[in-house]
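Heads up, the thing below is written out as structure tokens.
Yeah, one chain of the complex is gone here, protein chain that is, but the others are all in their spots.
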Amino acid sequence: MIRARALEKRYGDKRILRGIELDVGADDFLLVTGPNGSGKTTLLRLCAGLAAPTRGDFELGVSRGRIGYVAHEPLVYRELTALENLDLYGRLYRISERRERIGMLLERFGLWDARHERVASYSRGMLQRLALCRAFLHEPDLLLLDEPYSGLDGEGALVLDRELTERAPRTAFVVATHEPERLRRHATDLLALA
Amino acid sequence: MIRARALEKRYGDKRILRGIELDVGADDFLLVTGPNGSGKTTLLRLCAGLAAPTRGDFELGVSRGRIGYVAHEPLVYRELTALENLDLYGRLYRISERRERIGMLLERFGLWDARHERVASYSRGMLQRLALCRAFLHEPDLLLLDEPYSGLDGEGALVLDRELTERAPRTAFVVATHEPERLRRHATDLLALA
Amino acid sequence: MSTWSRNNRLPALATLALTLTAAAIALIFFYAPLDEDGLNQKIFYFHVPIAFTAYGCFAWGGWKALRHLWKGEEGADLESYVAIHLGVIFGVLTLVTGSIWARYRWGHWWVWSEDQLVLFLVLFLFYCAYFMLRFSVPPGPQRANLSAVYALFGVVLIPVSVLAIRLSERFIHPVAFDKGGPNMAGSQFFTFCVSCAAMFSLAATLYNLELVGKRLDMRLRELREALQ
Amino acid sequence: MNYLADVGALARKDLLLELRARDTLPAMLLFVVSALVVFHFVLPAGSSDLAATGLLWVALLFTALLGLSRAFAAEREQGVIDGLVLAPSDRSAIWLGKALSILAFLALAELIALPAFALFFRHIDGTLIGGVALADVGIAAVGTLLAAMAAASRARELLLPLLFLPLAIPIVVGGVGASVADDPARYLGLLGLYDALFAIICWASFEYVVTE
Partner (left out) sequence: MNYLADVGALARKDLLLELRARDTLPAMLLFVVSALVVFHFVLPAGSSDLAATGLLWVALLFTALLGLSRAFAAEREQGVIDGLVLAPSDRSAIWLGKALSILAFLALAELIALPAFALFFRHIDGTLIGGVALADVGIAAVGTLLAAMAAASRARELLLPLLFLPLAIPIVVGGVGASVADDPARYLGLLGLYDALFAIICWASFEYVVTE
């Protein structure tokens, strides 16, 4: 699904990533760890096609629309409600049974009651839940998760655990995290950046 | 330092906080926990004077300039560098030995090498470190920390641990968190919102 | 307590307003002499008091805004809003009565060349913007503050604009009062005073009425919540 | 078909964002009247029709610039543009959707402004309306691309200040020419040509503006 050889990324004169080799198959689960500023987010952005590598080979075996991406920021419009945001993405991803799936995800992530509130008034954890809904909406084949547990309370983390467990056998994962313990049981591979 | 009686906060028709009683002394350490959307951030904003309670008594026994606040967002200008941001705050807080303290904090939080980069290019954890620098810059008497560990890597978390341990005996703390274990040894009091 | 005393004041005010209005109408149509304008000059006794009342409402709104900011007086925000709301209503009436009069006197509904009229339009727009501001901020302390600051601006804007208009000296809109006192007959002046008083007491009645309604609303909502 | 659906969804979202403040229309009306009042105070009583037409164009230009300067504000605020870029739809749909919503707002503003202008200043005719419409298209097309550049800070530094001026002035010259010259056809032609050329360029190049 993802194949990278001697991948390098620089911003200006600063080399962020160097000599990265990746092989992620359709049911692999790659954990990416590393200290702050080591390039985890940059790597995930490369995988998502949001940034271009400076050098090296990079192949993505999946179309853009089959990727789900949870970034540090929720990537939703602050002045729209949760429902309106998900509806927009649902249309853009051309999801069949759009409304039903949105309802199901909102309920699963505990946002059903807040669905008509402007996202601007959401709390940190509610935003993260919404970002997860957005990423799972189209049942992607490749999930890129950047610190997916951040901001979630215990219950939210459990919901996410369950989602990951359910999807792990049939979805490729690249997950950046500072607490690899929580995810180790899924992980098939580990990349430690420095 | 903080005294609240029957504190209530509502946004429109929604009641966020209700019947909150607080007594935080000059060397107390209050842990605030609760699920997503339970009002932790709202409570901290009340304590910081950024929001006004809808009802109830609220007394703050410390002047505005002696508060340090770490919010979900780093409260820095994205288009300025870390140094320029801290310099601005250093001037506003009228810190003696401003430049020296800024240098010391940048080094302690591992941002020295990135000090001349625009904050917009910072990684998540670097932003959090910068937010901590900003909050510690003026050696506040009351520290309000909203999920201070979020985004930090292991080493960053250790630095923060050390800072907290050093300050706990002489500073009042109100800390909102989803992982109370890490802070339990400092905590003198616990408030669980629902 | 306070609601009760206000409730008590309301009937008295309403009675006063009614009697004064009746008296004013009687005076206007049966006592005041006709001007060279003929019958349509009667509108003078409506147009001018209404305009003054509008200014009065704006000023009262500004005063309450000041109280809110300065003393943090509870309920001052609501009172300021109600006063300005009333002021806008009287402002519309001023524009309407003025336009009718202008149609008879000058032959047009509206004359752009008349700075006095445009000035009033500016004030009117200003207070429309006040409403826009108020309704695009969620209810709460911030809304109260923003509205109050803007209302204060209005109170300063009025004299400054009047000054600006006087400077440009382009007006043909009549001035009833100048340095030498009122320039009209005594009987006219008396009628004018009575209709002014009538208009003011009418405004005061409406003001209290709306306040009582709004307060009742709030009380009801609180009760409902307490029951839940 | 799918392409059009995407454009529709994106434009719809912009309208929703605007209408969230529900009072957009009254606000526009108030703005137009306020602007006319300002004009009243600056134009001496007997000013020419021409001067009034100039004012109209300045007001339109200002409205457009104001709209454009916030066109991608919502997208930039939390990096939402990344979310849109990730979606499977063609990237040019993002540009087209945004340009259409900008166009809709300009049209809406003018729907209020033009009659008010006719009421207060001078009679408006078909050529003026045609000129305004053509100018709108050009402004929306070019402006959206430039606004996107400004939002994606990558290209901002060099391009925006350099390109903006030379790009907007032909529209203005053409528009004003169409409203006052004796042979408006030539000016309208200029505007039409401009629109066609830049719409194609923008449509084709938007992808590169929003991705690395």
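By letter and in written order, the chains are A, B, C and D; residue numbering begins at 1 in each of them.
Everything below uses one rule, namely that a contact is a pair of C-beta atoms (placed from the backbone, for glycine too) under 8 Å apart; a residue touches a chain by one contact, two chains touch by 3 or more.
Computed from a predicted structure; not experimentally measured.
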item	value
Selected residue (touches chain absent from view) among C:Thr21, C:Ser99, C:Asn145 or C:Asn208	C:Asn145
Residue touching the undisplayed chain, where the options are B:Glu59, B:Glu79, B:Glu107 or B:Glu166	B:Glu79
Which residue of D:Leu30, D:Ala104, D:Ile124 or D:Leu193 touches the chain not shown here	D:Leu30
Residue numbers in chain D that touch the chain omitted from display	20-21, 23-24, 27, 30-31, 34-35, 37-39, 41-44, 47-48, 50-51, 53-55, 57-59, 61-62, 65-66, 69-70, 73, 76-77, 150, 153, 156-157, 160-161, 164-165, 168-169, 172-173, 176-177, 180
Interface with the undisplayed chain - residues on chain B	48-52, 63-67, 69, 71, 73-80, 84, 88-89, 91-94, 118, 134
Sites on chain C contacted by the missing partner chain, in the whole complex	69, 119, 122-123, 125-126, 128-129, 132-133, 136-138, 140-142, 145-146, 148-150, 152-153, 156-157, 160-161, 163-165, 167-168
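Please note the rule applied: only the chains that are shown with their structure count from here on.
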item	value
Selected pair, greater C-beta contact count between B-C and A-D	A-D
For chain A paired with chain C, centre-to-centre distance based on mean C-alpha positions, whole Å	59
Inter-chain centre distance, chain B versus chain C - centres from mean C-alpha coordinates, in Å	49
Residue numbers of chain A (touch at least two other chains)	none
